[in-house]
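Shown here is a partial selection of chains from the complex, left in place.
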Amino acid sequence: MSRTKYWKACNDALRQEMARDPSVIVLGEDVAGAPGRADDGFVDAWGGPFGITRGLIQEFGAGRVRDTPISEAGFLGLAAGLAADGYRPWVDIMFTELMPVAWDQLTNRIARARYLSAGQLQMPITVKSFGECYSAVCHFPGLVCVAPSDAYTAKGLTTAAIRSDDPVVIFDSLKLLRSQAEVPDGDYVLEFGKARVLRDGTDMTLLGIGATTALCLQAAAELEQAGISAEVVDLLTLSPWDVPTVTESVRKTGRLVVTDFDHPSCGLATEICARVTTTAWDRLLAAPVTVTPPPVPAMGMDASAAMAAMYLPDSAGV
Amino acid sequence: MPVDTALVLDLFARMSLCREFETTLVAYASKDGQPIGHPYQGQEAVAAGVCAALAPGDRVLSTHRAHGHAVAIGCDLGRLALELYGSGEGTCRGRAGEMYVAQLDVGYFGGTQIVAGNLPMATGLALAAKLSGLDRIAVAFVGDGGVNQGVFHEALNLAAVWSLPVVFVVENNGYAQTTSTEYATAGCIVDRGAAYGISSIAVDGQSALEVHDVVREARQRAVRGDGPTLVEARTYRYEGHFYGDQHRRYRSQAELQSWLDRDPISLLRRVAVDAGIDEDALAAVTTQARDTCVAAFERARTGREATLADLLDGVFADPSIDRR
């Protein structure tokens, strides 16, 4: 166990898995940096966006840590070919707002390959991206979607994703990048499809998704002052998500608030509210509520700080 | 150079099988109310020439116009016919249809409904071969219309910068649906490959031998580590984009006739006879092809329908999250 930053936990997971399994290949723009310039004395200039892949090229070489041209559709499809032939590519798509350029490869090619080929085509791919645009990806069956909420879950879910025989999309939040948690030094996996209850409560359930989990915990602490006992559930796997655990919590508390940083319409928050309404109907004391940004097509990637502050629901909103 | 008669017979057999498969498919499926898919007649020399040039272990990816490729590479025709009929006994349990059916044990990784959508995957299969140090290549087919998709460009650039063992086969049949190549495709297709420094060559797509020779050479270059090749095979589809398409509304009878006059099977038959192969031997090949195809579709008629399990199973490999 060590106190570890989020980005480092991801980095550790990758390093351990690459050491453990030679079929793990890292792909993405600037995942090392200064590609092809080792002879000029340059290597690992960036270590990937925000250092997620730092040091890997030194340890595993340029054959397994591959900087790519800016061709997301191309290299995501390339990863599908690697996966179909026994490799386990881990692919960096820098930000979720860039994912649309590779949308066809992700939703038509990768999500469908196993199913349509009746299990012949294996797709053990991990796609990793910073950002909150997860709902539209969760819409497509065939992709496992996860959002770690701290360094501990980041390492466990990254490891699980790499070992999984299914395509897994990891949504990392930049807001968590420098957050710290106690993380086991060795390798471990978190099971997909399992939410965790982070705090017991009796009056309401606060459901967190990735970075909103911290907001939920904060809100629960504030609510306690006001004499309200809130249970906090951390979703972790966004698709297919853990209906039983969330249902059980809401059946106990009778109330559900889902906090979600993605666009509100056809989002994960309404997905969860709608399902839980059916599974916890006879115990619901109030209609489940969503806390999301307003329905505006603002930029997540580069919004000015002032805009962002208003744009994102804060814990007071909960 | 003397003609390699074994090769000629191989090519002739593959082409005959493609032709017979399609005519049988049309006959059966129209009676049985099943989908026919995308016609391949007229283009058989491309599929046959390419597939005959490959070695076991090589990987082939197709397009929407897929059944010709599936037949030429040697897919199990009975299970293929069952698949096209949507039967749970099909190659892919009736899920895939023409455009996604795959049979990995013969190297057939399937087609796609997205024109050019499989080209990136081909670069990945090629990189896998390279990383594994295997003398194996990937081949991806694409149409003259597909070369205007963005991923065509991305895949070619990736193949070039990493010198991947992949061959891109552009089947230029002159049209993308009703749209002619001249109208939609600026410049010359081989120049597009050359712009990335990729060896690019145009061949007569009606000559199975020529296609074969170019692809065999490309294969050798690829396994030597000398990188990708783009082959533009100039060819023609006799039928419409689909059966029932009124293709005479966008192309002339004279144009069609000029291609019928260079039918790839007839052309190869002439080569075969000139090389001393017995006409009866060729006829026997055709007959055998026909019998095989008829048997396949007779079987398809008796296939069991897809069940609920055929529909729901195996979205995920992980049983703990499958069927959620």
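As written, the chain order gives the labels A and B, with residue 1 at the start of each chain.
Rule of thumb we're sticking to: a residue touches a chain if its C-beta (ideal position, glycine included) is under 8 Å from a C-beta of that chain, and two chains touch if they have at least 3 such contacts.
This is a predicted model, so every value here is computed, not measured.
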item: Composition of the entire complex, counting every copy that the file contains; value: A x2, B x2
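Here is the rule we use: only the chains that are shown with their structure count from here on.
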item: Interchain centroid distance [CA atoms averaged], subunit A/subunit B, Å; value: 39
item: Residues on subunit A engaged by subunit B in the complex (per definition of touch); value: 25, 63, 68-69, 71, 73-87, 89, 104-105, 108-109, 112, 114-122, 141-142, 144, 164-166, 191-193, 240, 243
item: Contacting residues of subunit B [partner subunit A, same complex]; value: 59, 91-93, 95-96, 100, 102-104, 109-110, 112-114, 117-129, 131-132, 138, 150-151, 154-155, 157-158, 161, 314-318, 320-321, 324
